[in-house]
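Sharing a structure here in structure tokens format.
Only one protein chain is missing from this complex, and each of the others stays in its spot.
Showing chain A:
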Amino acid sequence: MTQPKAPNATETETETQTDAETRRTLHLCNICGFCTGLCAVFRSAERRPALTQADLDHLAHLCHNCRACWYACQYAPPHAFAINVPATLARHRARSYRRYAWPRPLAGLLARSGTATTAVALFTTLLVPLLTLLWVPGEVLFAAHRAEGAFYQVIPWGLMSAVAGLTLGFSLLAVAVGLARYWRDIGRGGPPAVSVWRALPAAARDLFTLRNLEGGGGGCNDRGERPGHARRRLHHALFYGFLLCLAATTVAAGYHHFLHWQAPYPFFSLPTLLGTVGGLSMVTGAAGLIRLKRGADPAPTAAETLPADYALLGLLLATAATGLLLLALRQTPAMGLLLALHLGTVLGFFVMIPYSKFVHGAYRAASLLRAAMERPTDRPTGLDLT
């Protein structure tokens, strides 16, 4: 027996083992076609039979790692073809994050993303409270501040927003550069597509409902053989919780700039309510996903990608949890240090946006958009069997 090989794509680029395995896997899927109903990956792969490097990247980012195709696969080990789509694509994604990272020298952070994310987050989480302890006089730091502007008596507004703005700005720029290069690559030489605008509603639906985590309707195999919807719901909790927290911050910034109301805001104010619900939702989602991952069947998992997953979930959990703690204890003398702690986690998160697994969202969204642009140009292929 010979192992099936992929068609010859462009031989000019140096093939890494990861690319070769991804190509072998998706080529077999293209011949087989049993999983076409499970998610967007398989139909998209059929549209890109040459499986060039950009095709592979696109398909890997399109995969939501729902693991349904592992349990569906007639060629999973112990079969000689040894197909493992979820693990292969997870490995490929990890490599692709690095390839598109900007600036290049920082791509190394993504090679050991788990360790790097954890280290940087721990560093900033300790650094900010430490600096606060050093700079802010004890009687200010440990006083119970209750009035408007209390937070800024501990850490001045200007300093807070300058540091946050600079780090976040740089991080968003880094993501944007990688994303722009990625978008150009997956569009070049791809199959026929409609315009971005026409595809936007379908892509938004896929993104915001996580339709590809539904296993085609039955649910995804987050734990094992039996499908369910836990993973999608927990991801929703985390993602929408995150958006609520973002909204809380935006509203608060609006209050500050336009209405000249200063934080902290009362519990029944919009920013506080949004932040509380968002924070609770994030904690539920992140903690639930960590639990789910720990109890999951290891067979379809690329073990080396797990540290990055846990590191991001841990960081988001820490950010939300410290935020909630700050809210609960903001009228006590612990407020000052808690504020510093929370800002430390937020800073760590900002710094690591482009160099942690958080970037998956950007590439995933781009690939969903691209898939939605290519979908309408499919020819119907009903087959009537005689």
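In this section, contacts are C-beta pairs under 8 Å (C-beta built on N, C-alpha and C of every residue); 3 or more make two chains touch, one makes a residue touch a chain; residues count from 1.
Throughout what follows, contacts and distances are computed from a predicted model.
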Considering the UniProt annotation of the chain absent from this complex, which name among "Tricarballylate dehydrogenase", "ABC transporter ATP-binding protein", "Quinol oxidase subunit 4" or "Transketolase" applies?
-> "Tricarballylate dehydrogenase"
Among listed residues A:R181, A:R198 or A:R226, the absent chain is touched only by A:R226
Out of A:T18, A:T36 or A:S269, only one touches the absent chain, namely A:T36
Residues on chain A that touch the omitted chain in the whole complex?
-> 1-2, 4-5, 7-8, 27-28, 30-38, 43, 49, 68-69, 71-81, 215-218, 225-226, 375, 378, 380-386
